[in-house]
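The structure's right below; bear with me while I get my questions together.
Just one protein chain is left out here, and the rest sit where they should.
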Amino acid sequence: MNELLRKILFLPEQVSTVARDIDHLHFFVIIVTMIGAFGVAVFTLYFIIKYRESAHRGGELPPDARPHRSPAGVPWWVEAGVIAGLFALFLLFWVIGFGQFVRISEPPRDSLTIYVTGKQWMWSFAYPNGAGSNGVLYVPVNRPVKLVLTSRDVIHSFFVPEFRLKQDAVPGRSTQMWFEATRPGRYPIYCTEYCGMAHSTMLGEIVVVSGAEYEQKLGGLEPVRIAGPQVQLPATPGEGRVAELVSLAAVGERVAAEAGCLRCHTVDGTPHIGPTFAGLFGARIPLEDGKTIVADEAYLTSSMMDPAAQLHRGFTAVMPSYQGLLSAPQVGALVEYIRSLQYVPRVDGNVPLPADTGQPVPLVTPLPPVEQQAANPAQAPGARPPLRSEQPAGAGKQPPQIEAPSGVVVPGEGDR
Amino acid sequence: MSAPATQHETADETTVRRLGVQFSDLAKQDHAARFGMWVFLASELLLFAGLFALYVAYRIKYPQEFADGVHHNALALGTTNTFVLIISSFTIAYAIHMLRKDRPRVAFWLLITTIALGALFLVFKGIEYSGHFAHGIFPGQLYAFAEMPTDGARMFFTLYFFMTGLHAIHMIVGLGIVIWLAMRVWKGLANARYHTEVEVGALYWHLVDGIWIFLWPLFYLTG
Partner (left out) sequence: MKNYLNATHGLRSWLLTKDHKRIAVMFLIAVLISLMLGGVFAMVLRLELLTPGESFLDAQTYNQMFTHHGVVMTFLFMIPGIPTVFGNFFLPMMVGAPDVAFPRLNLLSFYLLVVGAIIMLVALWFGGVDTGWTFYTPYSTSSESSVALAVFGVFIVGFSSIVTGVNFIVTVHTLRAKNLGWLKLPLFVWAIYATAIIQVLATPVLGMSLLLVAVDHAWGFGIFDPALGGDPILFQHLFWFYSHPAVYIMILPAMGVVSEIVCTFSHNRPASYVLIAISSLGIAFIGFLTWGHHMFVSGMSVFDAGAFGILSMFVGIFSAIKVFTWTATLRRGRIRFTAPLLYFFGFMFLFVFGGMTGIAVATSSLDVHWHDTYFIVAHFHFIMVGGTLTMFLAACHYWFPKMFGRMYHEGWALVGAIGVIFGFIFAFTPQFLLGNWGMPRRYATYPDQFQWLNVTSTAGATILGLGVLVSVVTLVYAAFRGPVAPRNPWGSRGYEWLAPTPPPVHNFDAPLEIKRGPYDYHQPE
């Protein structure tokens, strides 16, 4: 029955966990629609024919047809019944639909996170293991996948008909959607928000692969291409300089150093000019206006673009905006890096210097001029920990290593 | 409206000349004119309501910058302007009162005062704007105010220019209307018997004043 109705209505295959339920609601609503529209048309036609002029003149109508007399009107209880019935019906649609909408809006905790960037006129994807792909999105089957979407230029929209899901990719902010694919295969991705000349050719493909194959697939991909500071590993003697897949979090570590983040943010919990990255991801932090917010991907991303918008209480608004200075993959990498530090204990519970009085904190020590810092990163206050590549293995305080060619599974509380 | 009347036209002649065919009497016509202006003012209100909603949305997004922006604005000039407009609303209302009391010359000079006050408002606004320009405060991508370089500050000032600019355009239209009204009073076409156009024009002027009363706290007081 499900298949029959699906085919009659030209719906594609149901390849996500929610598709079947959504289709069932679809069938219900459309069937009611058909009944309503045809019912009205049939009744209208019936009355038009029964009470036609020639029937009156020809005497075909029963005595109670009472031509030229005003109608009895519709009894109030019929009207009320119709209204109440329709209201109940629409309410039922809404209740079921809303329940489904909630379900498709809130990703499960253990979702694999992939960063999606829409731009005129292609999609690019960044995976947690540092791989990247353009136009083709690889996802594992039977596993919840969360997409964090943004756009480089204008609004796009990411649509997979087989999943029954879409979400807009908006510049300047990130949106999210999640799905769990139920069958391997290749399915089209369409852009569904008009974005310019090649809107109709901004096509993509989502490739659902079984678990074992997935790691293989990702391992075979190129590293994610990031504009800006290049990710280069130092050459190993005897080998050429080969770019290897480095986990996105490690990429983020480099970006953090090179983009100047570590001048103000420590990674080991010591207080400094900006909130420490240690223990930040997923924490509930107080804001300037008295509210609190969970520091999730959206918050971190928006803080990079517009730092003063939701300022952490107790810190001054001195952070410059990185809008236009960081590419979307770089932002994703930074978020992953900060996420990788979420279990690092904070030294003073992340209070700024001196004590938290709720007053804006004046800069106690002026920062050395920018050029000097760039030349001597090690001398910046709150010196960042040495990069993994600079440390002997097993040395002291280190962030937890996130390797994983397969999907990063970081239990993240605080997903919205 | 046909040829201008003289001071000596009788009441009946005025009625016949002025009464539109669709109205049964002059009172109805005047009522319709006032009512029509009120309906039009509702649409003007909605025009600015959208902008207020935009302001609120961005203020929620950038609370600190907006507060700082308000601090930066010239409170003295803004408040002076508010009083200038309030007084001008008073003068135009009093002009109508004087017309009803059949003192058209006084009414005329009150209208002139209204015009002068309106022009003064625009002068102060111009001074304010040039003060901003001197600091590099321009709307949108031309914004170059080093002291407050953030996106939120830029948005505050862009909204400031757009909303006060749109208001100023309405002021200029209003000034045009009041100048026309003053001419009508001077020629005796608006007088004790018939001054609906002055009432209707004054309604518009009051709206322009009213909108400023809301712009003033948003941009000058809520720091």
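A and B label the chains in the order they appear, each numbered from 1.
Throughout what follows, a residue touches a chain if its C-beta (ideal position, glycine included) is under 8 Å from a C-beta of that chain, and two chains touch if they have at least 3 such contacts.
What you see is a predicted model; the values in this text were computed from it and never measured.
Undergrad: Touching the hidden chain in the complete assembly: which of A:122, A:136 or A:154 does that?
TA: With A:122, A:136 or A:154 as choices, the missing chain is touched by A:154.
Undergrad: Can you work out which residue in A:29, A:136 or A:317 touches the chain that's missing from view?
TA: Per the contact definition at the top, the residue touching the missing chain is A:29.
Undergrad: Kindly note down the residues of chain A that lie in touch with the hidden chain.
TA: Where chain A meets the chain not shown: residues 9-12, 18, 22, 25-26, 29-30, 32-34, 36-38, 40-41, 43-45, 47-48, 51-53, 56, 64-74, 79, 82-83, 86-87, 90-91, 93-94, 96-106, 153-155, 157, 159, 161-162, 164-168, 170-173, 175, 188, 190-201, 203, 305-306, 323-324.
Undergrad: Even though one chain is hidden, which residues of chain B still touch it in the full complex?
TA: 20-23, 28, 31-32, 35-36, 39-40, 42-44, 46-51, 53-54, 57-58, 61-62, 139-142, 150-152, 154-155, 158-159, 162, 166
In this text, only the chains that are shown with their structure count from here on.
Undergrad: When the C-alpha atoms of chain A and chain B are each averaged to a single point, how far apart are the two points in Å?
TA: 46
Undergrad: Within the complex, which stretch of chain A touches chain B?
TA: Going through chain A, the ones touching chain B are 288-289, 306, 308-309, 311, 317, 321, 323.
Undergrad: Okay, in this complex, where on chain B does chain A touch?
TA: Chain B residues touching chain A: 61-65, 150-152.
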